[in-house]
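With one protein chain removed, the remaining protein chains of the complex are shown where they sit.
Right, chain A next:
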Amino acid sequence: MLSSTFRFLTRTSTFVRPMMTTLARRSLSFKPTLVNLNDKHRQSAMIINHIPVRQSHVHYTYPMIESRVMLVLRLFDKIDGDALQLDSKFAQDLGLDSLDIVEITAALEDEFWTEIPDVDSDHFLTPRHIIQYLCDKYDVYEHVEPVSAGKEYMEEAKAAAERAHHH
């Protein structure tokens, strides 16, 4: 009986297609079913009825997005890996045309399991634009400086206090 449950568990995991270059691990969450876990047969009930369910959202961070985008770009055969920088322009520096941009966009869609329409891929001029677009899509703000409305006020107040102190 234990072997059949093991086979069942491994079969459900094949429904999730493995991501090629994913660096973050998806967290498994075990959803308990309507079985009383406090009775004598607790051990066997837990193994049979706890079906692992993968969360649909991976936790996206800026370094993860950046490294995946640069990897996808490096794997593209028309891009010279040495010349590739965050700010190297596709058209001028790397010599790519619109067909190549479409191909890169298709590869990125495949990597990030998302859709990128043509209107958005028209604005991809450097790798940094791609990373910024994906950060906006997945609400990643780690690399952005937090804007404080009170910063200038604090500096002004400090300067006024200094002036008042010295008088």
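The rule we apply is simple: contacts are C-beta pairs under 8 Å (C-beta built on N, C-alpha and C of every residue); 3 or more make two chains touch, one makes a residue touch a chain; residues count from 1.
Assume contacts and distances are computed from a predicted model.
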(message) Just to verify: the chain that's not displayed, which of "SEC24 homolog B, COPII coat complex component", "Eukaryotic translation initiation factor 6", "LYR motif-containing protein 2" or "Presenilin" does UniProt list as its protein name?
(response) "LYR motif-containing protein 2"
(request) Based on the whole complex, identify which of A:L99, A:V147 or A:A164 touches the chain you can't see. (result) A:L99
(message) In the whole complex, not just what's shown, which of A:D82, A:D118 or A:E152 touches the removed chain?
(response) A:D118
(message) Take the complete complex as the reference. Which residues in chain A touch the chain that isn't displayed?
(response) 98-99, 102-103, 105-107, 109-110, 118
